[in-house]
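Removed: one protein chain of the complex. Kept in place: all other protein chains.
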Amino acid sequence: MIQIIRDKININALLAAVADPAAGGIDIFIGTTRNHSDGKDVLELEYEAYQDMALPMMRQIADDAKERWGVMKIAVVHRIGKVPVGEASVAIAVSSAHRKEAFEACRYIIDTLKKTVPIWKKELFADGSKWVGERP
Amino acid sequence: MIQIIRDKININALLAAVADPAAGGIDIFIGTTRNHSDGKDVLELEYEAYQDMALPMMRQIADDAKERWGVMKIAVVHRIGKVPVGEASVAIAVSSAHRKEAFEACRYIIDTLKKTVPIWKKELFADGSKWVGERP
Amino acid sequence: MITISVKLFAGIKDIVGKDEVELSVADASPVAEALASLAENNPLLRPWKNHVRFAVNKIYVQPDHLLKSRDEVAIIPPVSGG
Partner (left out) sequence: MITISVKLFAGIKDIVGKDEVELSVADASPVAEALASLAENNPLLRPWKNHVRFAVNKIYVQPDHLLKSRDEVAIIPPVSGG
């Protein structure tokens, strides 16, 4: 289950996607939108993706993690469009025979996704908005 | 939210318990019952707890994690009684401003819980049952 | 002599057939005496000596921890929660 969606992320759907009777553990990471940034109140977040590139990259990252840690099933879902404060912008679930591998693979996936996958976040404030990330 | 319960664990309830508008990430670990053990088919698991000791220990482990990693909110729920294969026996959720701390605190909690909290698991096979853990 | 309650769990509970027993032991006995005393009448418990931990009033203690009257002792076989 590798998806970019505009609706609210359904954690139960991710859990169902990675469930496996041979799994001993599932690690899930959920990225949530924070209500402040550099001391300013964030009212809302908005995400944009280069979907045709982002989806295959997300699939590749999941495949790499599966091979490297020998985990069982992986789900990666990123939400785009407006995301209210406190709601999930990304969710990753990894099932594994043993918990160590589930934790490490899950962490690898979110770290790699944040560094490489072409998705952008805009913070909306009362007095304007700002794309997040290093800029000139 | 620190609980020992006999019903199915509700992951959404854990998520709601750790939600925080200042949180940037939530890590959740779910321990699920496996369908095999030492090459034998496991039909069902049964958990027993020394509740009066286990609950305060779970609370203490969560408090230690909160102090050590500065995370926001923690939920720890362990199920006891019969747990069908594939269902969650334990779930831990940790919300944090930053994801690194959420992952590390969550892993600390499950590792410490498994090593120290007085809860026991019995595996039920077609031809008998066995308490898990080192024995004479 | 003092009276203590001893809680039993998992494999040890199955051997004894009860989840709690009352024992009379000498005042200031070490907590390990709780298992030794039960093992006198039940040889199946003897090999467990080096495989259990003890708790007194819901806190782990060393085997030489000294008991008082009305202590709640628990014999804790290797845990396997999670």
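Per-chain numbering from 1; labels A, B and C assigned in written order.
Note that in this section a residue touches a chain if its C-beta (ideal position, glycine included) is under 8 Å from a C-beta of that chain, and two chains touch if they have at least 3 such contacts.
Since the model is a prediction, treat every value here as computed from it, not as a measurement.
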item: Contact list for the unshown chain, restricted to visible chains; value: A
item: Among A:P21, A:G70 or A:P118, residue touching the chain not depicted; value: A:P118
item: Absent chain, residues of subunit A that touch it; value: 31, 47-50, 52-54, 56, 78, 89-90, 110, 113-122, 131-136
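Keep in mind that, in the parts below, only the chains that are shown with their structure count from here on.
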item: Distance between the centres, which are taken as Cα means, of subunit B and subunit A, whole angstrom; value: 23
item: Subunit A and subunit C: spacing of chain centres that average the CA atoms, whole Å; value: 49
item: Residues of subunit B engaged with two or more neighbouring chains; value: 31, 110
item: Interface hub residues of subunit C, defined as touching at least two other chains; value: none
